[in-house]
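In this view, the complex is presented without one of its protein chains, the others remaining in place.
A and B are the chain letters, set down in written order, and residue numbers restart from 1 in every chain.
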Amino acid sequence: MVMQDVIEVTGLTKQFKNITAVNDLSFTVKEGDVYGFLGQNGAGKSTTIRMLLTLISPGYGEIKLFGLPLSSNRKDILSQVGAVIEKPDVYKYLSAYENVKIFARLSGIKVTDKLIMNQLEMVGLASRANDKVQTFSQGMKQRLGIAIALVHDPKLIILDEPTNGLDPQGIADIRNLILHLSRERKKTILVSSHLLTEIEQIATKVLIIDKGKKIIEGDSSQLFDPAQTIVELTTNDNSAALQSIRQSIWNENLQPQREHSLMLKLDRKQIPQLHRDLVHMDIEVVSLQPRHSLEDYFLQVTTGNQHVGTFSN
Amino acid sequence: MEKKLYKYGILILFILTGMTSKGQDMSQLVQKVKAKLDLVNDYVAEGRMKTDVAFIKAPIGKIRVYFKRPDLFKLKRQNGISILPKGGVSVSLSSIISTKDYIALAAGNAIVDGVNTRIVKLLPVNENSEIILTTLYIDEAALLVKKAITTTKENGTYEMQLFYGQYAGYGLPDKVIFAFNTKDYKMPKGITLEFEDNEKPTEADRLKGRKGKVEITYTSYMINKGLDNSIFKQSN
Partner (left out) sequence: MWVLFQIELYKIFRRPRTYIAFVAITALITIVQLGLKVDGKEYAAFVMADLSNTLQIDGKIINGYFVCYVMLQLLLVHVPLLIALIAADMISGEANMGTLRLLLTKPISRTQFILAKFFAASVYTILLLIWLAILALFVSLLIFGADDMFLLKNNYAVQIESADLFWRYAGAFCFAALAMITVAALGFFLSQFAENSIGPIVATMSIIVFFTILSTMSIPIFNLIKPYLFTTHMVAWKEFFDVKINADNVSIRGSIQRPDRLIRSSLILLAHIVFFVGASLYIFKKKDVLS
């Protein structure tokens, strides 16, 4: 079955005064994709998403959504798009119910009590429908933002940092919701996030950008291959350890080294064997950590010293 | 010598007699006019009043005038605000004309409104009187006052011109014009709150320097029907 291109971006460029926020970016999101959009802070993710949502006008390039040019079909396109942009802000002096109602009316759909309550129930806010939003926690506001984004049953959902400020339960809830929307309701989802573990768990495709430029775009399965696990080795004497490994069968697995640790790429299943061999080589192993594959990949391909953090397997 | 004295004596006697008789003539004239006015014990008159002052834009208004002998007088605008010269209009002819309180002196003749009139100056006997001098222009034949110029201590000089018609028999005019002096008007912007450009010329500018006038045209009189004094005590 041929999947329609839901988002087609070609040569997208945006400059703010002397800063090029997005530089000749091209990518495609197909129908049914959960498309992970990755990049460090300031890489151009939010700018790109805002251009997709017509909040910012592109300097150059073309954006097509659902096969239609965005610039000349804005209303038709946006009626099929739901978005949560960064921290979802709503009208604090109104209730959850009133907020959903306002945005539902603006989406051009017929608004009924049942529709609104269904949305609130979906995000677990039905019991707080009549409470003013100013009494809500950050997590509740986030959920309300999602309810608003989905109220008109859009085909494309764009989520910009949807888990910002959420606790682990909140993050898990969002993840489950995205999976549900993708698998059960067949939505196309574009999600940007700093939490690489989340993207890895849900994304079918990934785009990594840095300084506004595309670094890589591809299927997650190709990027997150367990057979290509990066392992970080820390010993009491890394130089001696390096020497020993070079003379062993593990020489081919060596990767560019870090300052305080050695990096090897191998199949995840081989890690125990590596550990045994290191002990046999009288290498005093302080730690042997399989690196989060995407995180490592991300750090490899992006510039800057920003340390995202490691996640144990 | 004695003949000359005799001649001068006769001459002086004639002059004195003439003066005395003139004075007595004026008093008698004024008495006759007053007697005519005294036919009216009271009246209620309907009319229209126009206030013509250089710096005031005012509409013509309906009025009602009440009078009761000897000197109760009230002018009441039927609706709205009335603008009158201070102290002037409230004085009626009847209270002005009184041979008892005044000395009447002849002051010649004059044509007023095409009619030959005798000029009579009334000097108050009482030094404390509000009125200093009144000059009446009397139509001797009709026993009607055509014009009266009154100088008062407090309220300056005003002039009354009277025009008669169907009520001439009672000495009641159809139309009265009061003319009086007005000061130049200028209000500080802090009171008017009119800060805008007001250099524009107005029709009022061409009337500057003119005397103020109140013109009352009477449309009907109800004469001697009886009036309660309480009417004159009511506030407007």
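Operating definition for what follows: a contact is a pair of C-beta atoms (placed from the backbone, for glycine too) under 8 Å apart; a residue touches a chain by one contact, two chains touch by 3 or more.
Bear in mind that the values here come from a model prediction, so they are computed numbers and not experimental data.
> Among A:92, A:180, A:246 or A:269, which residue is in contact with the omitted chain in the full complex?
Once the missing chain is taken into account, the touching residue is A:92.
> Of the listed residues B:83, B:123 or B:149, which contacts the missing chain in the full complex?
Result: among the candidates, B:83 touches the missing chain.
> So which of A:12, A:34, A:65 or A:148 would be touching the chain we can't see?
Here the residue in touch with the unshown chain is A:148.
> If the hidden chain were put back, which residues of chain A would touch it?
Considering the whole complex, chain A reaches the absent chain at 16, 50, 53-57, 74-79, 81, 83, 85, 87-94, 98, 102-103, 105-108, 145, 148.
> Which residues does chain B use to touch the chain missing from this display?
50, 52-61, 77, 79-87, 156, 180-183, 185-187, 189, 191-198, 200, 202-204, 207, 212, 236
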